[in-house]
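As you look at this complex, bear in mind that one protein chain is not there, while each of the others sits in place.
And now, chain A:
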């Protein structure tokens, strides 16, 4: 079974994240780039499926030069190879344009399954899995907390407010995963060393068959008009519990008319 796992480099949420005033896009230089957290769960799931069913795991990432670091890191968890779509013309692409670009690359690869994190920690749009299914006309098996493959049958548990839906489809399919699905492995020293030798195929727009007018800031379907720091919250009241903390809290809630 051949699996493509999508990996996005995002700014580390532990650092201060900003937009760049020049064009209102993400300022990638101002904070460290890391693998989007949910993508690690996607990689883990892809590796577990490979361990059960055989085949190959390919990392696919769209991003600028510095995304190579995250691709290496992804490979050090165990995937076999990677594809890096990198072109200056992709700068400022919105979520749907990115999904389109990914779909175009996927059209050139033979795969049984695409696995991705259900959303990224930077833009958090949560649309890429669904948009990929739409572009490629493949089954949308998103928000998976469990994946089972049996021959060409695939079944997932799709997380819902009330529990989960069991969803069935035929391969090939698009699977997005939620955090509950597994515990991502830590790369071993041996795997980290091995990852340095794994092939990373570099593609630009032309090589991937992506029309330049379908991607990039100038052709984006959405536009960030402006941004500003959120107004700071007024400093609140902090009290130390001296046996009456609960009563003081109740008084605050009463003053705010919650009780």
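The rule is short, and it goes like this: a contact is a pair of C-beta atoms (placed from the backbone, for glycine too) under 8 Å apart; a residue touches a chain by one contact, two chains touch by 3 or more; residues count from 1.
In this section, contacts and distances are computed from a predicted model.
S.K.: So one subunit is absent here. Using its UniProt record, which name fits best from "ABC transporter permease", "4Fe-4S dicluster domain-containing protein", "NADH-quinone oxidoreductase subunit K" or "Electron transfer flavoprotein subunit alpha/FixB family protein"?
M.R.: From the listed options "ABC transporter permease", "4Fe-4S dicluster domain-containing protein", "NADH-quinone oxidoreductase subunit K" or "Electron transfer flavoprotein subunit alpha/FixB family protein", the omitted chain resolves to "Electron transfer flavoprotein subunit alpha/FixB family protein".
S.K.: Touching the left-out chain: which of A:52, A:81, A:107 or A:180?
M.R.: Considering all chains, including the one not shown, the answer is A:180.
S.K.: Looking at the full complex, which residue from A:131, A:147 or A:203 touches the chain that isn't shown here?
M.R.: Residue touching the chain left out of view: A:131.
S.K.: For chain A, which residues touch the unseen chain?
M.R.: Within chain A, the residues that touch the unshown chain are 13-14, 16-19, 24, 37-38, 94-96, 99, 118, 121, 123-131, 133-135, 137-143, 145, 155, 157-170, 173, 178-180, 220-230, 233-234, 236-241, 244-250, 252-254, 256, 258-259.
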